[in-house]
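One chain of protein is taken out of this complex; the other chains stay put.
Right, chain A next:
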Amino acid sequence: MEENQNLEENTYSQEEVDRITQESIESVLKEVQYDESKVQGWINAICEKVTQQLIELGKPYKYIVHCMIMQRNGAGAFVTTSQWWDTVADGQIIISWPKDKQAKQEQQKNTLHCICSVFAVSMI
């Protein structure tokens, strides 16, 4: 029983991190249009919010939060990542916002696209 508890305390939860990232992005970028003067502020706010909440989880992990905001202009882009780490203990979440389904439902002309990656590296 104790062993299970320890395991839970020492591994990070994929769903939790997913939820934190989604909520942070939504709260900063909901209903905004791409504005060059404000983007830097938004992107910093997202990174800080996510990092802070991750630290509050209190797990023995190092975190890297990487956020990209791109103006939607029809240009193509690809993001890929490769990692050299412990595949059992470490993990990543990559969120692309907004999801196309969301955009259609809200019928909003989305002028920006956000890709946020969170990497969790175990310290144990």
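In this section, a residue touches a chain if its C-beta (ideal position, glycine included) is under 8 Å from a C-beta of that chain, and two chains touch if they have at least 3 such contacts; residues count from 1.
Heads up, the rule we're going with is that contacts and distances are computed from a predicted model.
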Name per UniProt, for the chain absent here [options: "Translation initiation factor eIF-2B subunit beta", "Dynein light chain", "Large ribosomal subunit protein mL49" or "Potassium channel subfamily K member"]: "Dynein light chain"
Contact with the hidden chain (one of A:Tyr12, A:Trp97 or A:Phe119): A:Phe119
Interface with the unshown chain - residue positions in chain A: 34, 36, 39-40, 43-44, 46-48, 50-51, 54-55, 62-86, 90, 92, 117, 119, 121
